[in-house]
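Apart from one protein chain that is not included, each protein chain of the complex appears where it belongs.
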Amino acid sequence: MTDPTFYGLCGAVVVGTGIYGFVLHTHILRRLLSFNVIGSGIFLMLGAAGSLGPDTAADPVAQALIITGIVVALSATALGLALLVAYARASGSPRLPEDANDDP
Amino acid sequence: MADVVTYFMTALGLGFYLAGTVAVIRFPDTYSRLHALTKADNVGLGFLIVGIAFQADSWMVVARLALVWGLALMAAGITAQLIARTALQRQSP
Amino acid sequence: MTSWLISLAVLLLLSLGGALWRVWRGPEPADRMIAAQLIGTGGVGIVLLLAAATDWSMIDVALVLALLAAVAAVAFAKAQSADSVGDPEEE
Amino acid sequence: MMALAETGFDLVLCAMIATTALLAIGVRDQFGAVVLFVVYSVFLGLGWLRLGALDIALAEVALGAGLTGLLLFGAHARLPASVPVPSGRAVWPAACAAGGSGLALGWAFLTLPEPVGLQEAVAANLGTSGVENPVTAVLLNFRSWDTLIESIVLLAALIGVWSVARDDAWGGQPGLRQHARHGGVLANFGRLLPPIGFMIGVYLFWAGSSKPGGAFQAGTVLAAVALVVFMGGAMRPPLVTARWLRLVCVAGPAVFLAVGLTGAASGVFLGLRPDLAKPLILAIEAVLTFSIAASLALSVIGPPEDPEDHV
Partner (left out) sequence: MTLVLATIVGLPFAAAMLAVIFGRYGGPLAAAAVAGVAVATAALIVIVAEGQPVTIDVAGWPAPLGITLEADGLACGFLAMATLVMSGVVAQGRAYFYNTGPERRATWAFWPLALLLWAAINAIFLSRDLFNLYVGLELMTLCAVALVAIEGKAETLAAALRYMLVALIGSLLYLLGVVLLYSAHGVLDIGLIAARVTAPTDILAAALMTAGLAAKMALFPFHAWLPPAHSGAPAPASAMLSALVPKAAFVILMRLWLEAVPDLSAASLLALFGTLGTAAILHGGVMALRQNRLKLVIAYSTVSQIGYLLLVFPLAGGASAAQPGAADAWKGVVFHALSHGLAKAAMFLCAGLWMASVGHDRLEGLRGQARATPITAFAFGLAAIALIGLPPSGGFTAKYLMLTSALASGQLIWAVVLLLGGLLTAAYLYRPLAMIFAKADAAPVAVSRSQQAVPLLLAGTAILLGIASSGPFELFQIGSPWADIEGLE
């Protein structure tokens, strides 16, 4: 049977990777992408923890929470990208003004 | 008997996938890579599905496997065409 | 049989690592997309292998994956066209 | 032998998931990042299968790989070209933050006490929930309040997306005007896919009460179908001011809320009587599927952008 521990640790690594991207990038598309990566890592940890233990079936409550979380993350991404496109059209840059010196 | 067919077919399928991967890594330009891909992965998936179908426990499962293959074939055809056109437009504007 | 199917899935997954390299390397957008499509079809294959090995209802995931791989290709073609809403087949 | 193969698969898959995440974050090319994210979601879907979470695998493949991919492709195409990333920021602080949080979370995961999930509580009450799929039971009955708010979150995102429309384009059609060569591959695909996709979407909705699937997965598939129809130029999206369109987007959460308030009037907010639970859940899910499909598809298409587009 699957050992969920691998996936839990993988989730921790993915969260770390996403945080790296979110801190490092100034391009807002990349930051939203990093946000999604962090989110999926968190869900992976929750899902892995939910299928630990003697019961072989994955915890349905954890599954429901994760599905809700995925939908919420998608909604946030959709709004963020729409704002970004509108902002880039108005300002000509995909970066916030304070990060603009990174704009080549 | 069914198991032997499964072993053979799935192994063959995997072979085509591996060939496709090698092509995507090694072939020198976009077109030859695309050409290799469309051949390799569809045939690969086809053999895989045929092999797996011999393990199916009901006709419903076989039908759904067939649907997956049909969808994948259709998608691959469209994908290849669109990607080729896109690459063409990009390289000779 | 189960261990054979899972072993095949491992090999298939490893081969997708090669395609992953091409997605990362590019150089053209089309190259990335070709390799991504290979990963999509490979993913369908892996799902089917897992389905045969463990639980047949996983086929539904393969179905959705195959469907959305095609949709992604359409979106790619659109996004790469001149005005981002066109068709690469238009002159 | 079998255990070895399975462990090997899990190890390789986890390595691929982590590597793809790293590449998606680190790759210089913007477009490469988008494609890598889609690939990442495919691998993640495989991971959910291995964890026995088929409902999540469906949602991940449809929402993560599918619609998020479409959103990112579309946004990338509309942004000004930007030279690859080399950001002026120092790498070290980011690397320290990443390493520190990764280590802390890894530690936390390994020190979690003996798990006490809610499997047993769900199993004990599944009989009166109205459905056989425990995940659907949680989403539509045990924790339906979450799901109601979640469906409204989708609606709120659509309102937000539309609220950044150009003022002079309001009243027109959402997004830019899509066009495709008549009789071309794109146009044909736009005609070929809908019947198949519609069938799969309805199947997922129907399966949801007993097997993995449900309104969110089905709605996502239907949204993808609608997007292909629009992108193939076979049909144009309706005007943002069309009342029926807004009605479709609102109907799902509205029916859900109406059932909830009816329950409140008879004593239990969002309460479903066990004998009526199944038909009520199916009814809510049916309407919700179409609302989710409409809201998702319109959120991906984006706000009205073309001032010439008033009809």
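Per-chain numbering from 1; labels A, B, C and D assigned in written order.
Criterion: contacts are C-beta pairs under 8 Å (C-beta built on N, C-alpha and C of every residue); 3 or more make two chains touch, one makes a residue touch a chain.
Since the structure is predicted, the reported quantities are computational estimates derived from the model, not experimental observations.
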Displayed chains in contact with the omitted chain are A, D
Even though one chain is not shown, chain D touches it at residues 104-105, 108-109, 111-113, 115-118, 121-122, 125, 141-146, 149-150, 152-153, 155-157, 159-160, 162-167, 170-171, 241, 243, 246-247, 249-250, 253-254, 257, 260-261, 263-265, 267-272
Residues on chain A facing the left-out chain by the touch rule are 15, 22, 28, 31-32, 35, 38-39, 42, 45-46, 49-50, 61-62, 65, 68-69, 72, 75-76, 79-80, 83-84, 86-87, 90-91, 96-97
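Everything that follows uses one rule, which is that only the chains that are shown with their structure count from here on.
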Note: chains that touch chain B and chain D both are C
So the chain most remote from chain B by C-alpha centre is A
When centres are defined as mean Cα positions, the distance from chain A to chain C in whole Å is 21
Whole-angstrom distance, CA centroid of chain A to CA centroid of chain D, is 13
Among chain B residues, those touching two or more other chains are 71, 74, 78, 82, 85
Two or more other chains are touched by the chain C residues 16, 29, 33, 60, 63, 67, 70, 74, 76-77, 80, 88-89
Given the complex, residues on chain B that touch chain C span 3, 6-7, 10-11, 13-14, 17-18, 20-22, 24-25, 30, 33-34, 37, 40-42, 44-45, 48-49, 52, 55-57, 61, 64-65, 67-68, 71-72, 74-76, 78-79, 82-91
Per the touch rule, the chain D residues reaching chain A in their complex are 3, 6-7, 10-11, 14, 17-18, 21-22, 24-26, 30, 33-34, 37, 40-41, 44, 47-48, 50-53, 55-56, 59-60, 63-64, 67-68, 71-72, 74-76, 78-80, 82-83, 85, 87-89, 91, 93-95, 97-103, 105-106, 108-110, 112, 114-120, 122, 134-135, 137-139, 142-143, 146-147, 150, 153-154, 156-158, 160-161, 164, 216, 296, 299-300, 302-303
In the complex, the residues of chain B that touch chain D are 71, 74, 78, 81-82, 85
